[in-house]
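As you look at this complex, bear in mind that one protein chain is not there, while each of the others sits in place.
And now, chain A:
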Amino acid sequence: MIRHVERLALYAALLGLWELLFRLELWPEYLFPSPLGVLESLLTGFANKTFLVGILVSMKRILLGYGLSLVFGVAFGLMLASMKLLDEFLGAPLLGLRTLPSICWLPLGLLWFGLNERAILFVVVMGAAFSISLATADGVRNISPIYLKAASTMGARGIRKYIGVILPGALPSIVTGMKLGWSFAWRSLMAGEMLFVSLGLGHLLMMGRELNDIRQVIAVMVVIVAIGVVVDRLVLGTLEERIRERWGLENP
């Protein structure tokens, strides 16, 4: 309880310092806005619904893209883990591709799909799917052999074995991959939206720049951070914690 209070006090102090710097008028207002100005821009943005539309458009894209990469990523990860040959051929190149910043897929997406939604979807999927499939494959390989032995003596085979034992056994690792995949997907979506796609939060950010409205720029950044943190910590973080606890794993 005390820690929450202390933390709030610290945030308040930081905001105070920001306001103080603003009052000192070291920089012109169009380069260094006040926190109140940003708050005002945030409120106007929500009041005239531009932010709401931006959030909705971006969320729709991320849900679709992230959902697709979850499906493809897990399916591909299971294949990697169960086919040794595939893993030997593709394991190393996949690790390499994961280090490619996902926005680097954009030119390819643009050439393949043109200047449209499908190009941005492609970038989001490529950004998240590699982490998810590598984590899935890793999770399957690290399932305690005793679970597999127990399952096979009880007659688990084929698809039932996958659904009943292998997927749940790999779940802690899959969720970790989902967290990583989420941060890649969210970043690449914002980058993609800034570069060309209309509407969406990334686009609002660029619009702020074009209008020379630094308060809007920072307000949109706040919204982007907020969404990223809420999904990472509250949604995926809680899920990860619950799973690790139930699976009897210590929390990282």
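Simple rule for what comes next: a contact is a pair of C-beta atoms (placed from the backbone, for glycine too) under 8 Å apart; a residue touches a chain by one contact, two chains touch by 3 or more; residues count from 1.
Heads up, the rule we're going with is that contacts and distances are computed from a predicted model.
*Asks:* Leaving aside the chains you can see, what is the UniProt protein name of the one that's missing? Options: "Nitrate/sulfonate/bicarbonate ABC transporter ATP-binding protein", "Phosphate transport system permease protein PstA", "Electron transfer flavoprotein alpha subunit" or "RNA polymerase sigma-70 factor, ECF subfamily".
*Replies:* UniProt lists the chain that is not shown as "Nitrate/sulfonate/bicarbonate ABC transporter ATP-binding protein".
*Asks:* Among A:99, A:153 or A:212, which residue is in contact with the omitted chain in the full complex?
*Replies:* Of the candidates A:99, A:153 or A:212, A:153 is in touch with the missing chain.
*Asks:* Can you tell me which of A:99, A:144 or A:212 touches the chain that was removed from the display?
*Replies:* Going through A:99, A:144 or A:212 one by one, A:144 is the residue touching the chain not shown.
*Asks:* Applying the definition given at the start, please give the residues of chain A touching the unseen chain.
*Replies:* These residues touch the chain not displayed: 144, 146-147, 149-157, 160, 164-165, 168-169, 171, 245-248.
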